[in-house]
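Just one protein chain is left out here, and the rest sit where they should.
And now, chain A:
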Amino acid sequence: MPMLTLVDLGVLRDVQAQDGRVVVTITPTYSGCPAVATMRDDLVHRLRDAGFDDVEVRVSLTPAWSSDWISDRGRQALAEHGLSAPGPAPTRSGPVPLSLLPVRRMLTCPRCGADDVELTSEFGPTACKALYRCVSCLEPFEHVKEI
């Protein structure tokens, strides 16, 4: 999702600069997210381009990444690029309930704005997205999942 910066995505957790040395902390979105290596490379290259040669990228696993961390600017950028932004992440206390019914979300089509949409699949081209189809304009679209 190149329209999002690492800040927009909520992956960039901390930046410390001292005496020309920069330590950046990121939190991966999903355990197996293959984009983490690219995010790390991008950070190192951008910082080097900006004149910081001494760069360290650290991983922070706690707290786990949540789709709530996607910024307002990020949500707007998603919508502008035809992706549906996540609603509030589920919160719970106690055991995780089993859900035998299909996921229901109140979504609007990011292309035409209609709210008549149907879930095609809970799993999309990347771990963070579900697939939908707009019944009104008939276009498929991706929805960033709540996690």
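Everything that follows uses one rule, which is that a contact is a pair of C-beta atoms (placed from the backbone, for glycine too) under 8 Å apart; a residue touches a chain by one contact, two chains touch by 3 or more; residues count from 1.
Note that in this section contacts and distances are computed from a predicted model.
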Check: Missing chain's UniProt protein name, "3-oxoacyl-[acyl-carrier-protein] reductase", "ABC transporter permease subunit", "Phenylacetate-CoA oxygenase subunit PaaI" or "Aspartyl/glutamyl-tRNA(Asn/Gln) amidotransferase subunit B"?
Finding: "Phenylacetate-CoA oxygenase subunit PaaI"
Notebook entry, point to check: Out of A:A37, A:A50 or A:M106, which touches the unshown chain?
Noted result: A:A37
Next item on the list: Sort through A:A17, A:V59 or A:V135 and give me the one touching the missing partner chain.
Entry: A:V59
Item checked: Contact set of chain A toward the excluded chain (per top definition) -> 25, 28, 30-35, 37-38, 40-41, 45, 56-65, 95-96, 98-102, 120-125, 127, 131, 147
